[in-house]
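Worksheet: the structure to be examined is printed underneath.
A protein chain is absent from this complex, but the other protein chains hold their places.
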Amino acid sequence: MRGKRLMVWLVSVAVAVVIASPAMAAEPKEIKLGYILPLSGPLAPTGKALREGAELAADIINNKYPGLKLSIAQWEGIPNLGGAKIKLIFADHRGDPGWGADQAKRLIRDEKVIGLAGCYNSSVTKTASVEAERAGIPFVNGDSTSPALTKRGFKWFWRVTPHETWFTADLFNFLDGLTKGKAPGVKAIPKEQIDKLAVAVENTEWGAAALAAIQEFAAKHEYKIVEWFKYPHTAADLSSEARRMMASGANSYLFASYLADSILFIKTLKELGATPRLIWGQDAGFVEPDFPKTLGAAVNGILTRDLFSPELGKVKPVTIPLNELYKKRAGYDFHGSSARNFVGVQVWAHALNEAKSTDPAAIRKALNEMNLPADELLMPWKGVRFGSPFPGDTQQNEIGSGVINQLQGFPGGKSQVVYPFEFATADFVHPFPGWK
Amino acid sequence: MSQLLNDIFSFGDRPFSERIVLIVFSVVALTFPWLVESAYARAVMIKFLLIALFGLGWNLIGGYGGQVDLGQAKNVGFGAYATALMILHWHTPFWLTVPVGIFFATLESFAVAYPMFRLRGHYFAIATLCVALAWKELFIFWDWTGGARGVEIPIRPTPDFTFMEFGEVGYHYFIFGLFMAQFLFMNWFRKSKLGYQLQALRDNEDAAASLGINVTGTKVIAYCITAGLGAMGGSFMTVYYLYIDPDLVMPLDLSILIAMTVMVGGAGSIWGPMIGAAALIPLDMYLGAWLAGGGHYGIDFMIYGLIIMIIAAYEPKGIWGVIERVTKRG
Partner (left out) sequence: MELATQLVTYGVLMGCVFAFVALGLSLIFGVMNIVNFAHGEFMMVGMYVAFLISSYLPLDPLVSLPFAAFLGFFLGVVSYRLLITHILRGPMVAQLFGTFGLMLFLRYLVMFIFGPDVRTLSHGVLVGKTISLGWVSLDASKMVAAGLCVLFFVLVYWMISRTKLGRALRATSLDAEAARYMGIDTEKMNALAWGIGAATVGVAGGLLAHFYYVTPTVGMLFILIAFATVALGGFGSIPGAFVAGIIIGLIQALGGHYLSELKFTFIYIAYFLTVVLKPRGLFGW
């Protein structure tokens, strides 16, 4: 009887040891990273581009790319974790914040990912990062630009990309630069030719934030907002809105629109024969590959607030081979959002390497001490270092920056960097050439 | 009093097998967090209970009343916003915000109900849809409610019963409690005078009127009760997600999902909402999670649409209709 009980005990201990031993092994062969993106629904095309960017980064980390001048290209896995490979586990949030939160739970606790990334839509990033914060695991966001995200004082949330406040600051620095003749290829533009602004934003979280920032900086830089309005996201017709912008006598049109509306706005303005001197689109729809693909020559001369251009290769050589690799996968060039997702995964890899462990506290320490130099990045940034660049921000990359591109030579054209002026890849075309 | 309690808790008029199923369901739901470790399965369970709860409320007007309401999300929104804004601005304890949400949802429904119940059938359905959409756009427009930016509730580090924030096991019992409360309410309701009147006018409005039932009055009361039941679930959504915006709590998709849940499960049956949510929510959430990585765009919704069509065409009484037929035959 006693012997039997002893046997049971011994067997249970043995079983427990066998089960527990893989978990106790110090070096994981595979590091799982949860990645939440809009992979179905209206934002699916964007989600696909972002996913390709993230997957390319993981591929470069996990395999050897001898020609690439990035440290991750030489790694073959995370060196300080015994060459463990990064495995991205994608989840679809459908643009629904509730789904984002549920997927975050699944990734964190069922898939046992060591951290999260995504989610593009700021509203989904809000709910998904709440789950990460509750679970105490790191969430590194590469592509959501609502300023509110890093003003919540979260302990487990880092943002790599600059946010809206920056981009709007960039816009007004750019306009000021134009009036001082700093743009390549054009003489100083008299301020009265570009200082009357008409602003159209969609009535979403993001559009409202963009509008608020534009109003704040316009006052600071002494530009006049002669017309502004919010319009319903995905409108059936924007004739009245376009007419209102034209009637305001504004010479610069500013937009914050997703793809469908940006196409409709430009088509309508063209139809109505608007003659602004400057058109500026805030990221999103204006930087999608589908935007010039759809509208062809009508986009020439439009300025886009972006973070990237494949043309940056002229001034930043590392982007040329990277863009080629991306193009081979996706079929089109990197754009601001997909490039930021590349950098997002890169930041994760460097953080893991510095942390030398997958322990959340160690990763947190590594992220807070991170100082990734500019030459590791394909973005025209000074690097990645988390801090508090604007009042209220925490754990926000403080040395990132945006660019302003101009679409030139479509169809078959390029989006050329015109700001920062030192990164300019082509002459600035001014005034807006019209709808030829 | 004891009569009331009996009406609430008694399932005496239902067959023995149904009472057994109810007990099994309650036991499974109560032990669920101990049986299942997967966080996603728990999230699916919470979503199931939430949608089933919405279905219970909708079943009152849509199932027992036969009035297809495609705007229940507006009531969810009233509840969610009442809770969110009161917690955010005035630190009101959760349980004080719930009656406020119910009050506003009921008030609004009462205000629009009279003109709307001059419409019947499809006309009524489209009217509810338009009113709900107008409210959603107004909430996006309105700055005090956060507009499109939504409302964020601060995360509390420790479980907090004043503001009802805790881990997911806590949320599980929280939503299960709300669900059971509404389930028992519906059990009382279906046997109440109002319930019988409502079913009578669903089956034949003219006959009901000739029996002296106040047709419009009964419909209006039912519509208002439905609104209040929906608002309660909205309050839960606020403390569950800790973030709400009009797209999360007031979308057309939610209105349609609620009505569809009841229809798939079986409208006008106390079991319909539970069966419908059990059929739709896990399917949707597992299919969506499983297919998402594969780069197939929309295949989950295609399957979803196909299932809905088949049920609508061949089993309009929903899954409950099938169960009833099989058990009666056997």
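So that you can tell them apart, the chains are marked A and B in the order they are listed, and the count of residues begins at 1 in each.
One rule holds in what follows: a contact is a pair of C-beta atoms (placed from the backbone, for glycine too) under 8 Å apart; a residue touches a chain by one contact, two chains touch by 3 or more.
Keep in mind that what you see is a predicted model, and the values were worked out from it rather than measured.
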Q) Among A:267, A:314 or A:327, which residue is in contact with the omitted chain in the full complex? A) A:267
Q.
Of the residues B:169, B:211 or B:302, I need the one that contacts the missing chain.
A. B:302
(Q) Can you say which of B:85, B:198, B:259 or B:278 touches the chain missing from this structure? (A) B:259
Q. Which residues does chain B use to touch the chain missing from this display?
A. 62, 66, 68, 70, 112, 115-116, 118-119, 121-123, 125-127, 129-131, 133-134, 137-138, 140-141, 252, 256, 259-260, 262-264, 267, 296-302, 304-314, 316-317
Q: Against the chain that's been left off, what residues of chain A make contact? List them.
A: 40-42, 44-45, 203, 229-232, 234-241, 243-244, 247, 259-260, 263-264, 267, 270-273, 290, 294-296, 298
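Here is the rule we use: only the chains that are shown with their structure count from here on.
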Q. In whole angstrom, how far does the Cα centroid of chain A sit from the Cα centroid of chain B?
A. 37
Q. What residues on chain A touch chain B, complex-wise?
A. 39-40, 44, 48, 89-92, 94, 96-99, 101-103, 105-106, 108-110, 123, 126-127, 130, 133-134, 146, 148, 152, 203-205, 207-209, 232
**Q.** Contact footprint of chain A on chain B as seen in their complex
**A.** 38-44, 47, 137, 140-141, 147-150, 152, 155, 167-168, 237, 241-243, 245, 247-248, 285, 288-289, 291-293, 295, 297-298, 300-301
